[in-house]
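Everything on this sheet refers to the single structure shown next.
Note that one protein chain is taken out, while the other chains of the complex remain in position.
To keep things simple, chains are lettered A and B as they appear, and every chain counts its residues starting from 1.
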Amino acid sequence: MDRALRLDLLGEVIIMALFKWISGKRRHRAMAPGMLVVALFLIGGIYSIAATPDNATASNARSALIEEGKNIFMRGCSSCHGLNAEGSGIAPSLIGVGAASVDFQVATGRMPMADMSQQAMRKKPVYSPEEIAALAAYVASLAPGPAIPTAEQLNYERDGNVAEGGELFRTNCAMCHNAAAQGGALTAGKYAPTLMGVEPVHIYEAMITGPQAMPVFGDQAITPEEKLSIIKWIKSVESEGSYGGASLGKVGPVTEGLLGWVLGLGSLIGIAVWLATKAR
Amino acid sequence: MSTELEPLADPGLPHHVHRKADTDPAAEKRAERQVSILFLLSAAGTLLFIYSFIWIPTDVFVFLPLLGNTNAHQLGIGTGLGLALFFIGAGAVHWAKTLMPDEEVIAQRHEMRSSDEDRASFVETVKEEAGKVQLGRRSLIKRSLGLALGLVGLSPLILLRDLGPLPEQSLLKTTWDKGIRVVTDPGNRPLRPEDLEVGAIAHVLPEIKDPEHRKLSDIAKDAAILIRVRPSELKLSEERMAWTHEGIIAFSKICSHMGCPVALYEQTTKHLLCPCHQSTFDVPTGAKVIFGPAARPLPQLAITVDDEGYLIAAAPFDEPVGPSFWERNI
Partner (left out) sequence: MKTRREKIAGGVANFVDERTGAAKWVKKNLQKVFPDHWSFMLGEIALYSFIILLLSGTFLTFWFVPSQEELIYNGSYTPLNGVKMSAAYESTLHISFDVRGGLLMRQVHHWAALLFLAAMVAHLLRVFFTGAFRKPREINWILGVALLTLGIVEGFLGYSLPDDLLSGTGIRIAQAIIQALPVIGTYLAFFAFGGEFPGELFIPRIYTVHVLLIPGIILALITVHLMLVWYQKHTQYPGPGRTEKNVVGYPLLPVYMAKAGGFFFIVFGVTVLLGAFAQINPIWIFGPYTPTQISAGSQPDWYMGWLDGLVRMSPPLETHAFGYTISWNILLPGLILPGIIFTGMALYPFIEAWATGDKREHHLLDRPRNAPTRTAIGAMSLTFMVVALINGGNDLIATHFSLSINQIMWGTRISIILLPPLAYIITKRVCLSLQRYDRELVLHGRETGRLVMLPHGEYIEVHEPISPEKAYLLTQHEQRTPLEAPGADANGVAPRGGIKSKVRSRLSKALLGEQIAKPTAEDVKAIESGHH
């Protein structure tokens, strides 16, 4: 059972007992207002006793989390991002990037980066969810920044609209991530990754934090509901079956042309060779 | 001119070798059976096609290796019809190869050229008939006919005149004008500077009365993007600097090369990339072309804020947006 709830119950029991004791003497004229005052004091007192240790524990826990996050940061991140997350020549400052950014980068395995010559890519995360939460808490404690959206905020099934999401996606995202969210090329070897199999929370975080080359999409440019619509549309593309056979990567005419030449014309030429050879 | 010495002699067509089916009745029977099996396979294909068409619902998906989760109806009718057609052909070819006569035949060729007599008499006939008309002598008729034919040839061109209006000034103007609010695309929500943080991009259109009925031909000229960078990062002339607002800079989204929407913005390098032909524009220097076939920067839109703090256009575009055209004068 929750600690705070237990204290509440205790307080209630004490108050009930007091009432019983006083109710025996209630014929006294001054009893009623006096009782009220006593009762109020008691309640206030008990609550203050009950609440104080709770707040203290929470903030203690929080600072412990931040402390843990700081430790992880010192060991794993500070060599690039600086001892105080102030950034360096090779890595940006993390002051003010917020918990959402940390969650996105670390939980998708992009950070820590193995090879700086390449774009950070999605891979198995190095840290456990608890460690990531600690890191996020530490970075969030440096300066305010976008928070990790809660499950309630991410209920895209309820709050999203697929068709609207598609429209938004095609205007705001498809030019980099491709119309079917399969990814695409950017300048100088950078690329926009495929969005297939990405957690909804990470899609959301990417939009509000603008990781790597991706720009930020503020809540006025794309409202939170619209963001959920985009997520819902991506998820619908992900689960949609193929209507016309092998999807050929959903990247358009290049693979189609290749297949037409190799498999289409290739097999027909093979058959033509059979057709033109003499039977034995 | 030929240096031909004596070439090697032509040994003539190789001796005809009989097929098994020509000499061995068992092989002939076997070939016959093979051909009919191919035709029967075709019939089976048609049955599969009919079955799938009628009895497989169109919303059933099956998981197949390589193909993934695929629509069963489409797969069924396609496979059935494809095999039905394919095996008719395979049967016919196999029939021709194994059972029809396979002895090669020689046919003689004849020169395409007509004989000299024919050609001479042709020329003669033409001359004679033309002479009767006396076209050479009647130059008035010849010239007036030439004129008439030439003029009548113009009429289809004139008939096509009403295909479209004349360009007039329409390529030079967009909906943007002084004081018109910037609204999101889609959504049609006005934006304030604080809605865009550094590194943000917004795809925008000019605010109009009836956003539900925007004309595509207007969108094709009006589409714009807002990008926010740190003001110190902008490397613009003083005049152009005044067109920005607190580090927010606006450009036409229509590529100056061939009109695709230029919308790939990389906030790290501050480059805009056109996905059609990979022209790359550098935002801090006013969308100068740094790579690719585009020859001109994206037109910059002057922006500011109105009394209520919303972003507005400070002036219309000062040059035509989109791809170049002959009359474009900058």
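What we mean here is this: contacts are C-beta pairs under 8 Å (C-beta built on N, C-alpha and C of every residue); 3 or more make two chains touch, one makes a residue touch a chain.
Bear in mind that the values here come from a model prediction, so they are computed numbers and not experimental data.
Missing chain touches which shown chains?
Its contacts among the visible chains are A, B.
Tell me which of B:Arg19, B:Arg228, B:His245 or B:Arg296 is the one touching the absent chain.
B:Arg296
Pick out which of B:Ala27, B:Val62, B:Val198 or B:Ile219 touches the chain that's been left out of the picture.
B:Ile219
Looking at the whole complex, which of B:Leu8, B:Ala26 or B:Ile158 touches the chain that is not displayed?
B:Leu8
By the contact criterion defined above, which parts of chain A meet the unshown chain? Give residue numbers in ascending order.
Counting over the whole complex, chain A touches the hidden chain at residues 161-164, 166-167, 170-171, 174-180, 183-185, 187-192, 233, 236-237, 240, 242-248, 250-261, 263-265, 267-269, 271-273, 275-276.
Spell out, residue by residue, where the missing chain touches chain B.
Counting only chain B, the missing chain is touched by 1-14, 53, 58, 67, 73-75, 77-79, 81-93, 95-97, 100-102, 104-109, 111-112, 160, 163-167, 170-171, 185, 203, 205, 216-217, 219-221, 223, 253-254, 257-261, 263-264, 275-279, 289, 291-296, 322-330.
Operating definition for what follows: only the chains that are shown with their structure count from here on.
Could you give the separation in Å between the centres of chain A and chain B, each centre being the mean of its C-alpha atoms?
Centre separation, chain A to chain B: 40 Å.
Which part of chain B faces chain A closely enough to touch in the complex?
It comes out as residues 17, 19-21, 61, 66-71, 74-75, 78, 93, 97-98, 102, 184-187, 189, 191-192, 195-203, 227, 261, 263-269, 271, 273, 275, 278, 280, 291.
Where on chain A is chain B touching in the complex?
It is residues 164, 167-168, 171-172, 175-176, 184, 186-188, 190, 192, 210, 212-223, 226, 241-247, 274-275, 278-280 of chain A that touch chain B.
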